[in-house]
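With one protein chain removed, the remaining protein chains of the complex are shown where they sit.
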Amino acid sequence: MMEKSEALQYKENGKTRKSISYGKSGLIKKSIIFIILSIVSFIFLIPFIWMLSTALKSPSELVASTTSFIPDELVWSNFLDALNAAPFLGYLGNSLIVSVSAVILAVFLNCLAGFAFAKYNFKGRDVLFIIVLCTLMIPVQITMIPNFYILKQLDWLNTYAGLVIPRTAEAFGLFLARQYILSIPNSLIEAARIDGAGEFKIFYKLILPNIKPLIGVLIIFNFMWRWNELIWPLIVVSDERMYTVQLGLAMLKGEHYVDWTQLMALTTMSIIPIMLVFLFFQRYFIKGLVTSGMK
Amino acid sequence: MSFKNFTQKNSHKIAPYIFIAPNIIVFMVFMIIPILFTFYIGMTEWSILGTPEFTGLNNYERMFSDPVFWRSLVNTFYYTAGTVPFSVFLGLLGAVLLNQKKIPFRPFFRAVFFAPVVVSMVAAGLIWTWIFNPNYGLANIIYSYFNVESVNWLSTPELAMPALILTTLWLRIGYSLVIYLAGLQAVPGELYEAAEIDGANTWQKFWKITIPMVKPTTTFVAIMEVIHGFMVFDLIYVMTNGGPGFSTTVIVQYIYQKAFTEGEMGYASTLATAFFFIILLLTLIQLRMGREK
Partner (left out) sequence: MTKNYHGKFIFIVGCLILFLSACAGTTDESDGAASDGEDSDGTEEIEFVLWGNSEPVQNEVQRSIDEFEKANPGIKVNANIVPPPEKGGNYYTKIKTRITSDDAPDVFRVQYQNVSEFVTDDALLNVTDVVNEHKENYIPSTLLAVTHEDEYYAMPHDYGALAVYYNKTYFEELGIEAPKTVEESWNWDEFLDVAQRIQDEGLAPYGISIEWDADNASRALPFLNQNNAYLLNEDLSSAAINSEEGIEAFTFLQEMYQNYMSEGNKMKTSEDAPTLFASGKAAMYIGGSYLINKFKEEMDSSEWGVTFTPKEKSSASNIGGNALAIPKNSKHTEAAKKFVAFMAEQENLAAWSVAGMGLPPRADVSPDYNVEDPAVMDVFIEQSKTGHEQMAKTVLDPRYPKINQAFADSLELLLISEFTPEEAVADVEKKLNDIVQ
């Protein structure tokens, strides 16, 4: 990959001397860039293609002495077999419940707290905010041992509550929310207050409608984080009925022997939901990143 | 009645506390208190079945003479140093290319580069484990094409970490690319036009205009990537489990291994505490650097 990019710089370098705003050489330059982008994006797609190709191979072709990129015959039944072999639909259901409820809770609570941190002067605000900021750098792994016992005390092991609630205090989300809400003019809030609006009404009627792009970003981020998370479910869940998709996949790899056609079929199915979210909200996502992530 | 009056009058004073309460409570219960607990458990000896036994600084003594601990620190830095510069630079490069006007299929390219970012580390780890499989994997096709002997990346001590880094780059480049794309929008076009009039070539424009102008983005991306690098776990858990030997054992994975595989809660907490202070130190350095800027 490195070599490619070096070659690319070199090419660009050699080309550009002549390329100052003359249409023809500009076209050549664009074609070269286009070709480079095509090649690199094909490389980026290879793992996906390989995953699909494996998922559709017959087990005997998989371990055949010659490895082929395109399966001889497409064995769609791998997907069904995989679903039968592992309670994957259950995992999917768990992941959906966890991700969706975590998104709702986290986005709501982060915006609310972000609003407070951005627009109120209250005792302890800065200290609290710095504490929150510090936790941005702290991985779950540092706290996982005590957390395990705290969850036990709350009787939250193997529950959705245990999977969702501790992860709603997402420092990054809170940070984003505060930064974004800071840019809303104070005069708007003052005006609303003079009109007699209560504090929650201000949040509900004034702030929320003004931070829609932020909410979009937070929804996608939170969904992605929760959907893709391994370590937290690994700590919280021991009962197979509560497995999330990622946990299920990681555990399947640990079985006595792995049927890679089925494993890749399941991996494919685990990626589909998050890809859908991404494709649907792509615009929103990138737009949101521009406006909020860049402070 | 008077209480109601009071709350109504002072609602803008009370409200923020109510607003932050749910978040702060969760922070306290699942972040701050556990950290303090970790400090304490780190000074005990505790196998899961028994009760914690206070041993003072014994665990720290053990840690300093534990070669795997040092190894895991080195590996953590290795992984971070191996991923951050590449994903930052390649991300920027990709963004610059994509940012050229009138490149056909631009949204398509952007989507392709970004797609791996949303893939979970577990899924990516599985896919790449399978790609690297020396017997049935994709790498095999490539090797036979070039007629070289197959290399077992994930089982060769010197190659396992590069394999992880390669996987990470596939996963992460799209992230920095998209953020750079956003950052590039903010660079005024007149700057380039002025430079062109002065006869600057693309390369000069890239070094003299683009890089300085996207510096805040670079800082942001680099910080995010460093955070990622220090916390990497899933990928290693799925792909190598720290092996071969300890050549891909990073600190976070070592903590997990000690605590949840070997059941040494006490020593694992010692490691976690040490890691906490390392991160604290790094954060302070980062803050200092940010301030100087």
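Order of writing sets the labels: A and B. Residues in every chain begin at 1.
The criterion applied here is as follows: a contact is a pair of C-beta atoms (placed from the backbone, for glycine too) under 8 Å apart; a residue touches a chain by one contact, two chains touch by 3 or more.
Predicted, not measured: the structure shown is a model, and the values here were computed from it.
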Hidden-chain contact residue, picked from the options A:P47, A:P71 or A:G162: A:G162
Absent-chain contact - pick from B:P85, B:P188 or B:G245: B:G245
Sole contact to the chain not displayed, among A:I104, A:L136 or A:I184: A:I104
Residue, one of A:F129, A:F148, A:Y180 or A:W225, that touches the chain absent here: A:F148
Missing-chain contacts mapped onto chain A: 59, 63, 65, 97, 101, 104-105, 108, 148-149, 152, 155-162, 164-165, 196-201, 204, 238-242, 251-258
Positions on chain B contacted by the hidden chain, ascending: 8, 11, 18, 22, 48-50, 68, 129, 134-136, 152, 154-157, 237, 239-246, 260-263
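Just so we're on the same page, only the chains that are shown with their structure count from here on.
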Computed distance of Cα centres, chain B from chain A, in Å: 13
Residue ranges of chain B in contact with chain A within the complex: 11-13, 15-17, 19-20, 22-24, 26-27, 29-35, 37-38, 41, 86, 89-90, 93-94, 97-98, 100, 102-105, 108-116, 118-124, 126-131, 135-138, 140-141, 144, 166, 169-170, 174, 178-179, 181-183, 185-186, 196, 199, 201-203, 216-217, 220, 227, 230-231, 233-234, 237-238, 252, 255-256, 259-260, 265, 268-269, 272-273, 275-276, 279-280, 282-283
Complex interface listing, chain A residues touching chain B: 1-2, 5, 8-9, 12-13, 15-17, 19-21, 29-30, 33-34, 36-37, 40-41, 44-48, 50-51, 54, 62-63, 66-69, 109-110, 112-113, 115-117, 120, 122, 125, 128, 131-132, 134-139, 141-147, 149-150, 165-166, 168-169, 174, 193, 198-200, 203, 224, 227-231, 234-235, 246, 249-250, 253, 260, 263-264, 267, 270-271, 274-275, 277-279, 282, 286, 289-290, 293-294
